[in-house]
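Every protein chain except one is present and positioned as in the full complex.
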Amino acid sequence: MTNQIHTTALQQVADIFDQRVPFHNLLGLEIKRYDTDGVEVVINMKPELVGNIHQNILHGGVTATLLDVVGGLTAFAGLVSSKQDWTIEQLQNRLTTLGTIDLRVDYLRPGRGETFTGTGSVIRAGNRVSVCRMELHNEQGTHIAFGTGTYMVG
Amino acid sequence: MTNQIHTTALQQVADIFDQRVPFHNLLGLEIKRYDTDGVEVVINMKPELVGNIHQNILHGGVTATLLDVVGGLTAFAGLVSSKQDWTIEQLQNRLTTLGTIDLRVDYLRPGRGETFTGTGSVIRAGNRVSVCRMELHNEQGTHIAFGTGTYMVG
Amino acid sequence: MTNQIHTTALQQVADIFDQRVPFHNLLGLEIKRYDTDGVEVVINMKPELVGNIHQNILHGGVTATLLDVVGGLTAFAGLVSSKQDWTIEQLQNRLTTLGTIDLRVDYLRPGRGETFTGTGSVIRAGNRVSVCRMELHNEQGTHIAFGTGTYMVG
Partner (left out) sequence: MTNQIHTTALQQVADIFDQRVPFHNLLGLEIKRYDTDGVEVVINMKPELVGNIHQNILHGGVTATLLDVVGGLTAFAGLVSSKQDWTIEQLQNRLTTLGTIDLRVDYLRPGRGETFTGTGSVIRAGNRVSVCRMELHNEQGTHIAFGTGTYMVG
């Protein structure tokens, strides 16, 4: 059975991250999917995101940004899922404390492609701190980067 | 005594990073100083770089980008300094292989401020791989983030 | 078809790591399996490896050691597999340069159990540098830690 508070909370967060974070708008970052089963964050290649004009590849900072956003959303979804009886107010409070403590990015291959999709999973769930692993692939399924991040969730 | 090849090579790299990397232009990233004694990379706050509109703080992805750029430039300067008799062609070849293998960012404090400056130093110098530590401060000297990155330099 | 040079080289490395590294003997670390399909490194719990006597859990330093050994062996196996025509001398030379550049350990759960097994896979393969991800489980399949390591292989 779907928990309505969970669904509503995650939808609100997706709306904020999709539309009300100026830097996400600058990059064209979009939240394609966000529910308790996972998150899918997408960036479409555009000339302004290029890091190397000779090779036309995504700047590593865009990769890091996308992985960090995925990690934060993944950690928050894990927190939401961990309890049935959250109130919306409690979750809004938790959202204000959401933040990255540390992030590791492993760059595997040059960021070539048209559409870059980030996904993630919680590897350590906690009431205060969660750790997530994230991945970035292009539209052909080429694996471009891994991330590992530690997030404050409360 | 200043080595002219070193100075010329680093100036060329600074010009490329300053003016010919589209994503650096999008962020407004500037190379303030780049010589064998160090690098100073600056980003001025602007509304598009905000990650949290309520608190008006820099997006963590901008922090990661700035630290990664500082780390790459620091690693390359270390390589240039390591040998007296580089030719410009050799250094141009090395520049094409410059890339981040992995990056860790430690977020210490919210990114509040007007001007963010990144600096770095080489902690492990190698002919193929170098490891650097980087720091990000605002214009008041508040320490906002640390970075540690492993770079391919040959 | 099995490549005999590959098999011989990995067997020699397994023998060294199993029997001729004093610190591995101190811990009781054993190489259970080592071929081009993967590595399995095992440590059996014993009182001297405990980090917390009240809870009888493995010291985090043992976890880090086991993950680092797995990562190095995984990186080297990847290098061996990458070429058909290595000579034993070439591989022996490469082995002398094998070393950890950096290692991240994510501690997921307390190290309870009788037998701890580490496994790994290459996520970035290179002729000079490889990056691996490693995992540590106990005999019940409980996932205790993740590792990510960058290794010099040439």
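Chains here go by letter, A, B and C, matching the order in which they are written, and residues are numbered from 1 within each.
Please note the rule applied: contacts are C-beta pairs under 8 Å (C-beta built on N, C-alpha and C of every residue); 3 or more make two chains touch, one makes a residue touch a chain.
Because the structure is predicted, anything quoted here is derived from the model rather than measured.
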Requested in this report: In the full assembly, spell out which visible chains the left-out chain is touching.
Outcome: A, B, C
Report summary line: Among listed residues C:Val39, C:Val69 or C:Leu91, the absent chain is touched only by C:Val69
**Report entry** Residues in chain C touching the chain absent from view
**Finding:** 20-27, 47-53, 59-62, 64-66, 68-69, 99-107
Report summary line: Contact residues on chain A toward the hidden chain run 101-102, 104, 124, 128-129, 131, 148, 150, 152
Report summary line: Per the touch rule stated above, chain B touches the missing chain via residues 104, 106-109, 123-124, 131, 133, 146, 148
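Convention: only the chains that are shown with their structure count from here on.
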Requested in this report: Pick same or different for copies chain A and chain B, depending on whether their interface residues overlap by over half.
Outcome: same
**Report entry** Inter-centroid spacing, chain C versus chain A (mean Cα positions, whole Å)
**Finding:** 31
Report summary line: Listed in rising order, chain A residues that touch 2 or more other chains are 104, 106-107
